[in-house]
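One protein chain is absent from this view; the other protein chains keep their places.
Order of writing sets the chain letters: A and B. Residues in each chain are counted from 1.
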Amino acid sequence: MQRTSKFSLFDIINTLFIVFCVILCLAPFLHILSVSLSSNAPIMSGKVTIYPIDMNFDAYARVFSDATMIRSLIFTIILTVIFTGAAMVMTTMAAYSLSINNLKGKQLFMFIIVFTMFFSGGLIPEYLLMKDLKLLDNILVLILPGLISPFYMIIMVTFFRSTIPESLNEAAEIDGCSDFGKLFRIVLPLSLPVIATLSLFYAVGRWNGFRDALFYITDQNLYPLQQKLYQMVMNNMISEVTLSEGANAIAAEYMPESLKAASIMFATVPILIVYPWLQRYFVSGLTLGSVKG
Amino acid sequence: MKALKRVGSLLFTVTLCFALIAGCSSNSSSNSNKGSSSSSTNNNQGSSNSGSKERVTLKIEVFDRGNAPEGLTVTNNLMTQYIQENFGDPNNIDVEFVAIPRSEEINSLNVQMAAGTAPDLIFTYNEGAAYSWAQQGGLTDLGPIVDEHGPNLKEYLANSLQYGVFEGTQYAVVARRVNLQKYSSLIRKDWLDQLGLPVPTTTEETYEALKAFKENNLGGQRTIPFGFALSPDSYEPVIWSFINEQSDEARYLRSITIGSREYPILMDGHKDALQFLNKLYSEGLLDPDFALDKDKKKKEENFVNGYTGIYSFDTGQVFGNGENSGVMTLEGNVEGAEVVPVLPWTDFEGKSRQPAYNPSGMYIMVPTFSERAVEAIKYLNWMAQDEVIQYMSFGEVGVHHDVVNGYPVRNSSEEDQKLLFNPGDMLIITNGIDFGSSEKNNEYMALSVVEKHRDLATLSREYSDKDAVSQPIRFEKPLDSEAKYSVIMLEKYEELLVKSIMAKPDSFDQTYEVALKDFMDTAGTEVIQERTAMYEAMK
Partner (left out) sequence: MIRKNYVFKHWQLYVMLILPMAYFIVFKYMPIYGVQIAFKDFNVFKGISASEWVGLEVFKDIFSQKGFYVALRNTFMLNGLDLVIGFPAPIILAICLNELRFQKFKKIAQTMLYLPHFISWVIIGGIVYQVFATNYGMINLLLENIGIGPIPFLSEKSAWLATYTSVGVWQSVGWGSIIYLAAITGINKELYEAAEVDGASRLRRIWHITIPGIRTTIIVLFILKIGDMVDIGFDRPFIIGNVMVREYSDVLSTYIYRIGLQSGQFSTATAVGLFQAVVGLVFILTANYVSKKTTDEGII
């Protein structure tokens, strides 16, 4: 993209604009970070904005010394990796077939899939299904039901259709390449951006999601990290029982804001670093000098 | 192409039908499971009467709050082991705890009820949910079982069992609630001293004090004389103090139960109450953003920063959390700040008439498809013994707690935290610890407060007891319309409050009437009708 080194007015305005957006997006995050590093009194007084006050690492010490948090982190990482891999395989298989213009029955298949984007049975039938399939309290219940997102699949189909030139496919076919071959040798190598993007989307979706686990999992070893976090943040907002704790609250501590914030950071930072790592795949495959014209 | 489309749509329809049929059959199979288990319940009850020799499993719900200490889970820890050793083993029962996330408890239970996988012993604070399950025929009648297997329990819960009786049937065992104080208020003594004013004891005096706070900007630019948020702890005490009719009949016919609180919407004086708040608002005596403060955080923030003159709160809240309590933070932020308890609002008889809790805590139930109703009651009955209550609240002396001033005070040691990280969720038959008298209980509660504020906290609690009225007033069962409209009514009431309070004083009348009419039209009228009918039937 960098051809000339002329710095135009456009560049200046553009850069300023992006800087402005970055500040807006970064500020709340800095706020949470600051709260996680501050002491209780300034937090309660609302004095903490985007830098810590009375800085201390107590909250993080607590989080990192909690073995269940660490275990949940590891479990969630493994879960996310497995899920993303499986989801991408399934989605790619479906998307590739459906991206072939001449596929007989394509419209029917697409309709069947799009239909599921709108109609669903609801919580109770889905729960009953998981129960009947013996998936409750099983890691598979966090993998199988979400294997293909029609939304992402459609994005992939669109990408295949619009970025892979017909000419390439035709050339391959003339060379005697099978459908499988075309997928592996031509389409996939050229589709790194969309594969990277959708992998990111699936991974983040699985990482951040816990609503399914809330209902399907009671075994605490199988809690996704965000579920532990959610309970920490939400459960202490219920007043009836905190009142009932009464004197038992001598030893039982209220959940300090800083601990909540530290847990949020703990649960969020790992997934944040996935994107920068994936950015290297955001290059066009077409510049590899494939077909002219 | 056309033929393909036809085949396609046929295939699709067939698939859909297949799905429906498959779904139906799987559902009916789980239904038939329920069918067979309810018949075997009767059989089992018979055999367990004669002393069951087979080992059975009792599944008990426990809330999961994500705070189990390291190495332990909320379903398998020192306390669960204690229970197994002291209740399970002697009775030939395997006790199994099932974790339900606190924040989704109703949905979670609903789903598990539908699937027939719910634990044998379930509980909730939500009376509406309990009643809804009772209405659907999903709860076991616990009356006879308690009579036979729960003598301790019956005695222990003498005051609260009645709350679980709907239309004559004991659908739920209701835990007792020990500490009934609901709301408290504190006032800045240092501000009063500066103005040479005494602690107000009537509504008029309170008003004068608030005005003086404002005129003198005692909290700086952002002085908020009356810390007020859109939450019951702010508005309930004020509103009830304006009500001029306090007979049972008036409450039955002219107030409405929304959720677990009683709202005197049609009672004489309700409009006056809102007019008073309107006056306060227009004179700048309330936080102008009060309607946005949904989680009360801002109210607390204003208090600890020293902007607030009078602060109302759920009893105990501002003293909780030891060194990090609201009062400690205030004193840390503002030099010379001093607070004392106050009863700001007095009614037409000069009394405080504050709301108080009913002596009822959790609703504990057994689903009909469970076969372990007897074992469940036995469990609760076992729990209702002094030594069990003692252990489940305090552990062992010297190990988990020390004796201070004659009271067991937990010592925050590692042992203590491992055993007693969730006593409120395990000792479900009581909400709070009862030492036999109100004074003793207050004294005990104060022990959790930092030493220099203990007297203050105790006094504050005593103030909350003064002229307190148990609410809500109950019929013999929850009302269908109140259950149906509980969320809507709360929303409409909040609209009534906010609009009336923030209206310009000359348009107060009109705004109030319009909003009240909206409330009544949406749900209020139907509810009042049902209340009236039930009241007539009661007479």
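The rule is simple: a contact is a pair of C-beta atoms (placed from the backbone, for glycine too) under 8 Å apart; a residue touches a chain by one contact, two chains touch by 3 or more.
The structure displayed is predicted, hence computed values, not measured ones.
When the full complex is taken into account, the listed residue touching the unshown chain is A:Met110, out of A:Ile53, A:Ile77, A:Met110 or A:Ala172. When the full complex is taken into account, the listed residue touching the unshown chain is B:Glu494, out of B:Glu283, B:Glu415, B:Glu494 or B:Glu530. In the complete complex, the hidden chain is touched by one of A:Ile53, A:Leu136, A:Ile155 or A:Ala172, namely A:Ile155. Contacts to the hidden chain, counted on subunit B, fall at residues 4, 15-16, 19-20, 22-24, 27-28, 30-31, 34, 106, 110, 113-114, 126, 128-129, 132-133, 135-138, 222, 230, 287-289, 291-295, 297-298, 367-369, 480, 483-488, 491, 494-495, 497-498, 502, 522.
Where subunit A meets the chain that is not shown, the touching residues are 1-4, 7-8, 10-11, 14-15, 17-19, 21-22, 24-26, 28-29, 31-32, 46, 90-91, 93-94, 96-98, 100, 102-104, 107, 109-122, 124-126, 128-129, 144-145, 147-148, 151, 154-155, 157-159, 161-163, 178-180, 183, 193-194, 196-197, 200, 204, 208, 230, 233-234, 264, 268, 271-272, 275-276, 279, 282-284, 286-287.
FYI, only the chains that are shown with their structure count from here on.
Here the CA centre of subunit A is 36 Å from the CA centre of subunit B. On the side of subunit A, the complex with subunit B involves touching residues 40-41, 44-46, 65-68, 104-105, 107-108, 111-112, 121, 123-125, 127-129, 131-132, 136, 214-215, 218, 220, 227-232, 234-256. For subunit B in complex with subunit A, the touching residues are 4-5, 8-9, 11-12, 15, 23, 26-27, 30, 63-68, 70-71, 73-75, 98-104, 107-108, 110-111, 114-115, 117, 125, 177-179, 295, 298, 300-301, 304-305, 314-317, 320-322, 324, 326, 329, 332-333, 361, 393, 409-412, 416-417, 420-425, 431-433, 444-445, 447-448.
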